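Read the structure below first, then the notes.
Every protein chain but one is kept in place in this view of the complex.
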Amino acid sequence: MSDSPIALEHHLEPHQQHHFVDMEQQKHAASLGMWLFLATELMFFGGMFCAYLIYRWSYPVEFGVGSRTLNLPLGAANTAVLICSSLTVALSIRATQMGKRTLTVVLLLLTMVFGLTFLVIKGFEWNEKYEKHHIPGASFRLSAEDLKGVNVDPQQMQDFQARTQTFYSLYFAMTGLHALHMIIGVGLFLYLTYAAWKGQYGPAYYTPLENGGLYWHFVDIVWIYLFPLLYLIDRNLQK
Amino acid sequence: MATTANFTAERENYLNANYGVRSWLLTTDHKRIALLYLASITFFFFVGGFFALMIRLELLTPAGDLVMADTYNKLFTMHGQIMVFFFLIPSIPATLGNFLVPMMIGAKDLAFPRINLISWYLYIIGGTLMMHCVLTGGVDTGWTFYTPFSTAFSNTKVIEAGLAIFINGFSSILTGLNFVVTVHRMRAPGMTWTRLPLFIWSTYATSVIFLLGTPVIAITLLLVVFERAFHLGIFDPNRGGDPLLFQHLFWFYSHPAVYIMILPAMGVISEIIPCFSRKRVFGYNFIAMSSIAIAVFGFLVWAHHMFVAGISLYSALVFSALSYLVAVPSAVKVFNWTATMYKGSVTFSTPMLYAFGFIGLFTIGGLTGLFLAALGLDVHVHDTYFVIAHFHYIMVGGAVMGFLGGMHFWWPKISGKLYPEAWGRLAAAIVFIGFNLTFFPQFVLGYMGMPRRYWQYPPEFQVLNVLSTAGSTILAVGYLLPMVYFTWSLRYGKPAGNNPWGAAGLEWQTQSPPTTFNFDEIPIVTQEAYDYENIPAPEEVPLER
Partner (left out) sequence: MFDNFPLWPAQSSSYAGNVDLLYIFLVLLSLFTCAAIFATIFVFATKYRRVHGREAEHIEGSTILEVAWSIIPLGIFLVIFVWGAVIYFQERTPPQGATEVYVVGKQWMWKLQHEEGVREINELHIPVGHDIKLIMTSQDVIHSFYIPAFRIKQDVLPGRYTTAWFRATKAGTYHLFCSQYCGTQHSGMIGQIVVMEPADYQAWLNEGSAFGSLASNGAALFAQLGCPTCHQSESQGRGPTLTGVYGKPVLLEDGRTVIADENYIRESILSPSAKVVSGFKPIMPVFQGLVNEEELNELVAYVKSLNQPPAGAVGSTLMASPGTQSQEPKD
């Protein structure tokens, strides 16, 4: 098994945990850990994306009707907001690499502002859904405006409405879960901003920031898929 | 490496390094966390086992005369949920895996010790919620939660049970994440992939399934919870949903889940057989690769649970064919283990007896999988006791025997004490006999047509049911015995010494019980795995009367 063991008299570098041999091992472990975690998140959202795609394929008209009623300007604004927030995250890591603490903190604060803006806009969107009776459940109904240009056999109307409800069920489930991840992200960044302000990160060590940034980018990418799938496809139904 | 009798009772080790409840509840030592898990899963084993006993008692007579129908439905549901999610899935990975993975690869701890502790707390939170559900009304959907019964018809605590399992799922995910990163990044110098013990290969494959599969059950159960709580219509046909979609999503995880349950046990067997044959395992590369193959192919066969569910003829064909493919790597393992004994030097210690039992029962269980994968035959036996017998042969005859074998094998390392060998062998025999008597009649019952989840049944099924119940009482005794003598050994057992079995593996190089950080110095590995040529056998298998 072991012939001549190394005498392990390593002293711990700052931020190094005792069970790691050196900082490099620790950094690689943390990085691999975050990527694996993101893979699990992919599978997590993936289940819903799968359900959504199957239903969209089965019920294109119903889902098109649902899609049309979503607020495109607000959705687009949110997309822009999130992309900007990913930019500020990336820039904040660069700032840390350059040792610029204040800039790092400012950029992190901006990131959180963008994140909160996203959530506020989402809140307005959901409120609009509530007012238009598009929340699945007992009070759900499609208005004539919603059904404009679509021919639905009156006999089939109940089924049609039921299937459109499925669109909204998935809409709320997917955007809701995404929003929850955003909230967690903002909470995470509160801590990272505080730690950055305290001077814990610098060119030598910024792993938590990097991994937090990875998480944020992931949540952003999920939205980048959500937006076209929910808002953009089949907006212009030609039926 | 000679084994000397070291009396370690006074030496500092991970057990006596700190005292006090806080030192245990706030520990980051992977070995202590393993013991925390051991205590918790044992508790849930009792709960699930109690439900099993109630089921078997009810089934002594054809009429539903012990409990009400609704109660019976809750009993089998909670038996399944607790045994699958709170006992079997964590069992080997969270106890033996947590304890051994760092030691086997020459590391001081797992990559993320605090996340390890968090994973135990998530398990406890999920488990507490589950127990609350059990004690305040229970759930009656079957462990499979099929919709629309679970979302729109059951009057029981579906949301609570679903959330409990959801939370528990994150415990699995974090454990899997920890193991994968640890194996990738923290192997000692010289510990190349092909020198890893096969237990590590199995645990690694299991961890991949944890990572990729568990999130899918998480989202599926979350959607069931949402549907029930907010009256959404994702799986409910009355609201435009599709109940079959639920089944696909559910089984996408739950089939790989059965590989989560068996792969670690296979890893344990791969450690025990070489040790008690005193030779390197036959076909190391093939056994290692077969673990990976099982993990990969295991993700491709889920709809073999749905052959009569209303899927198309053609998808049924595809899933049946793939199911036969996934059977091959398991068969390969059995052959390799058998071949390991050829020209070996075999001793019949308790772990070895469990290994024999495992091979026997897993072979039978696996062969009956062939019956189920055959489309035309599955139509007849699906949802009957044949399926119940099949999966219990694998999960109990396989996984639990593997777990018990592993507990006996590593008990000296974990506790520093020897358990009484004669009692160990007796318990192994009792478990084997009790198990077969309980579950073999169920194959016949199933082919005769007795459906699953039946509270009452036609009288012609009674004789076989009585046999099965009788067997279950014997099995229960077999399970209680180790709990008694392991506890006894903590105080009265002979001190074990570093390596009572003369086994290969870095974990056996340390003292028993190990110190908190496992190794005083990180070893450099220069030998291949299972280097039994250079390890002398112990004088005799340690025997304690």
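To keep things simple, chains are lettered A and B as they appear, and every chain counts its residues starting from 1.
Here, a contact is a pair of C-beta atoms (placed from the backbone, for glycine too) under 8 Å apart; a residue touches a chain by one contact, two chains touch by 3 or more.
Being a predicted model, the structure only gives us computed values, none of them experimental.
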Subject >> Which displayed chains the hidden chain touches across the whole complex >> reply: B
Subject >> Hidden-chain contact residue, picked from the options B:A17, B:L66, B:I125 or B:A331 >> reply: B:A331
Original post:
Per the definition of touch given earlier, which of B:L53, B:I125 or B:L370 contacts the omitted chain?
Top reply: B:L370
Subject >> Residue among B:A39, B:A229 or B:V308 that touches the chain left out of view >> reply: B:V308
Original post:
Where the complex has a chain not shown, which of B:F86, B:F99 or B:Y457 is the residue touching it?
Top reply: B:Y457
Original post:
For subunit B, which residues lie in contact with the unshown chain of the complex?
Top reply: 64, 69-70, 73, 140, 142, 146, 148-149, 153-155, 237-238, 242-244, 277-280, 282-286, 307-310, 313, 316-317, 320-321, 324-325, 327-328, 331-332, 334-336, 338-339, 341-348, 356, 359-360, 363-364, 367-368, 370-371, 373-380, 382-384, 444, 447-449, 451-458, 460, 532-533, 537
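Criterion: only the chains that are shown with their structure count from here on.
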Subject >> Touching residues (chain side subunit A, partner subunit B) in the complex >> reply: 1-8, 17-21, 25, 28-29, 32-33, 36-37, 39-48, 50-51, 54-55, 58-59, 62, 136-138, 159, 162-166, 169-170, 172-173, 177
**OP:** Give every residue of subunit B touching subunit A within the complex, in rising order.
**Re:** 1, 102, 106-113, 115, 173, 177-178, 180-182, 184-186, 189, 211-216, 218-220, 222-223, 226-227, 230-234, 238-242, 245, 249, 252, 504, 506, 509, 517, 520-527, 531
